[in-house]
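Note that one protein chain of the assembly has been removed; the remaining protein chains are unaltered in position.
Let's turn to chain A:
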Amino acid sequence: MKKKIVSVLLATAMVASLLVGCGGISSNKSDSSGSTGDAKASGDAIRIVNGKIEIDKQLKAFAKDYEERTGQAVSIESLGGGVDIQGTLKGYKAADNMPDLFVIGGDGDFANWGDYVADLGDCEWASQTDFAYKDESGTVVGFPYAVEGYGITYNADVLKEAGVDPASLTSYDAYKTAFETIEAKKDELGLTAVCSVAAESGQMYWSTGNHLFGYYLTGGLERDDTSVFDDMMNGKYDEDRLGEFADFFSLLCQYSDKQTLISGTYDDQLALFAQGKSAFITEGNWIDPSLPDYDATFDCGIAPLAFTKSEMTSILADSPSWWCAYKDSKNLDAVKAFLDDLATSEEGQKCLVTDCGMISPYTTCTVEPETPLARSLKTYVDDGKTSSWEWSNMPEGIAQKATGVVFESYAKGDIDKAGFISTLETAINDYTAQAQ
């Protein structure tokens, strides 16, 4: 009998512990405005999933500062460096653990999250930028935190020594002449190659299939001109434009370091340029923070990837990703207040521009960037000489699975110009048909 009592007691204890553990009391807090005085419990902190791990430290510093100023705790969770961000977010969604703010990279991601984002149109910052993410009906749903731009980045010191004016690099012929001039003086300039281009399809597909090809889509066009992109999605191509683009890519390959071109990684490509061994690189202002690692002391700037015979004076610049607010977040008002502060306050501008080394997408921003490529990019943004990143709206994975290999084959010389154009068109058509 005694035994039975013991077992009953044990069973009761087990049941009780199960109930306590799994029952869970969920609390619905009603007050969540951001500006109230006292510091709140961590359960009320705004949780942000940031997709740009490079600025993790700076954002955390800003979050701490923000908490001191307003009492609203903010926790930053940075993903990146090879982590599949969207996959992680999907996991959070499945586990009912969505952050208040999360990152999206364009139409492809937005298609997944469209039902779950909040309208941010009434925020103060929304009217101060051209770079916000808008859904199909024009509602502002994505918070831009940076503008990134790319084209052909040049080593200004080398160009000066070779007697090439960077401002003249606005057409195919100008580039051809410049490349020839520098090629002739390669030894005295200490270069191993004129250009640093990487076209290997396994790891550099994003550079060729996304970035370079992006110039075909919007290079030289007005910011809202998506005609070439729309045509492409319908299987139509501007043959002349694509032909000029093919010629220009071929020119780049011809003057590029061969090993870097066909087997180089991002590090190889960057090292060649940063060590002063090449005059040009097909990357953008994101290489700014990496240049000091190579003790690069030269001045540099961004020129348009002007593949056309006619003049092209604008570069491709846009917000690389946006923060969206989760619709069911309990902290929505606090989130909006935080975003306003990050975009418009002096501390916020300093965080984005000075600390993170980015360009602020906000017209009201008065803080000037300090790194060379950011400064170069800012002149284009200020002059309105930018075209949009329509490539980020291509079907997901197209560069990796379809177009990257075409660029690689063309770079290696496996196919000629006509082959490049026809296979590129087939690859894109097949891919878009399959994706829809």
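Methods note: contacts are C-beta pairs under 8 Å (C-beta built on N, C-alpha and C of every residue); 3 or more make two chains touch, one makes a residue touch a chain; residues count from 1.
Criterion: contacts and distances are computed from a predicted model.
For the chain that does not appear here, its UniProt entry gives the protein name "Raffinose/stachyose/melibiose transport system permease protein", which is one of "GMC family oxidoreductase", "Raffinose/stachyose/melibiose transport system permease protein", "FeoA family protein" or "RNA polymerase subunit sigma-70". The chain that is not drawn here is touched, among residues A:Glu200, A:Glu244 or A:Asp318, by A:Glu200.
Between the chain not shown and the residues A:Ile53, A:Met233 or A:Ala435, the one that touches is A:Ala435.
Of the options A:Ala156, A:Leu251, A:Val367 or A:Ile415, the residue whose C-beta touches the omitted chain is A:Ile415.
Within the entire complex, the positions of chain A that touch the omitted partner chain are 15, 18-19, 22-30, 84, 86-87, 90, 93-94, 108, 112-113, 200-203, 258-259, 262-265, 268, 395-397, 400-401, 404-406, 408-409, 412, 414-415, 422-423, 426-427, 430, 434-435.
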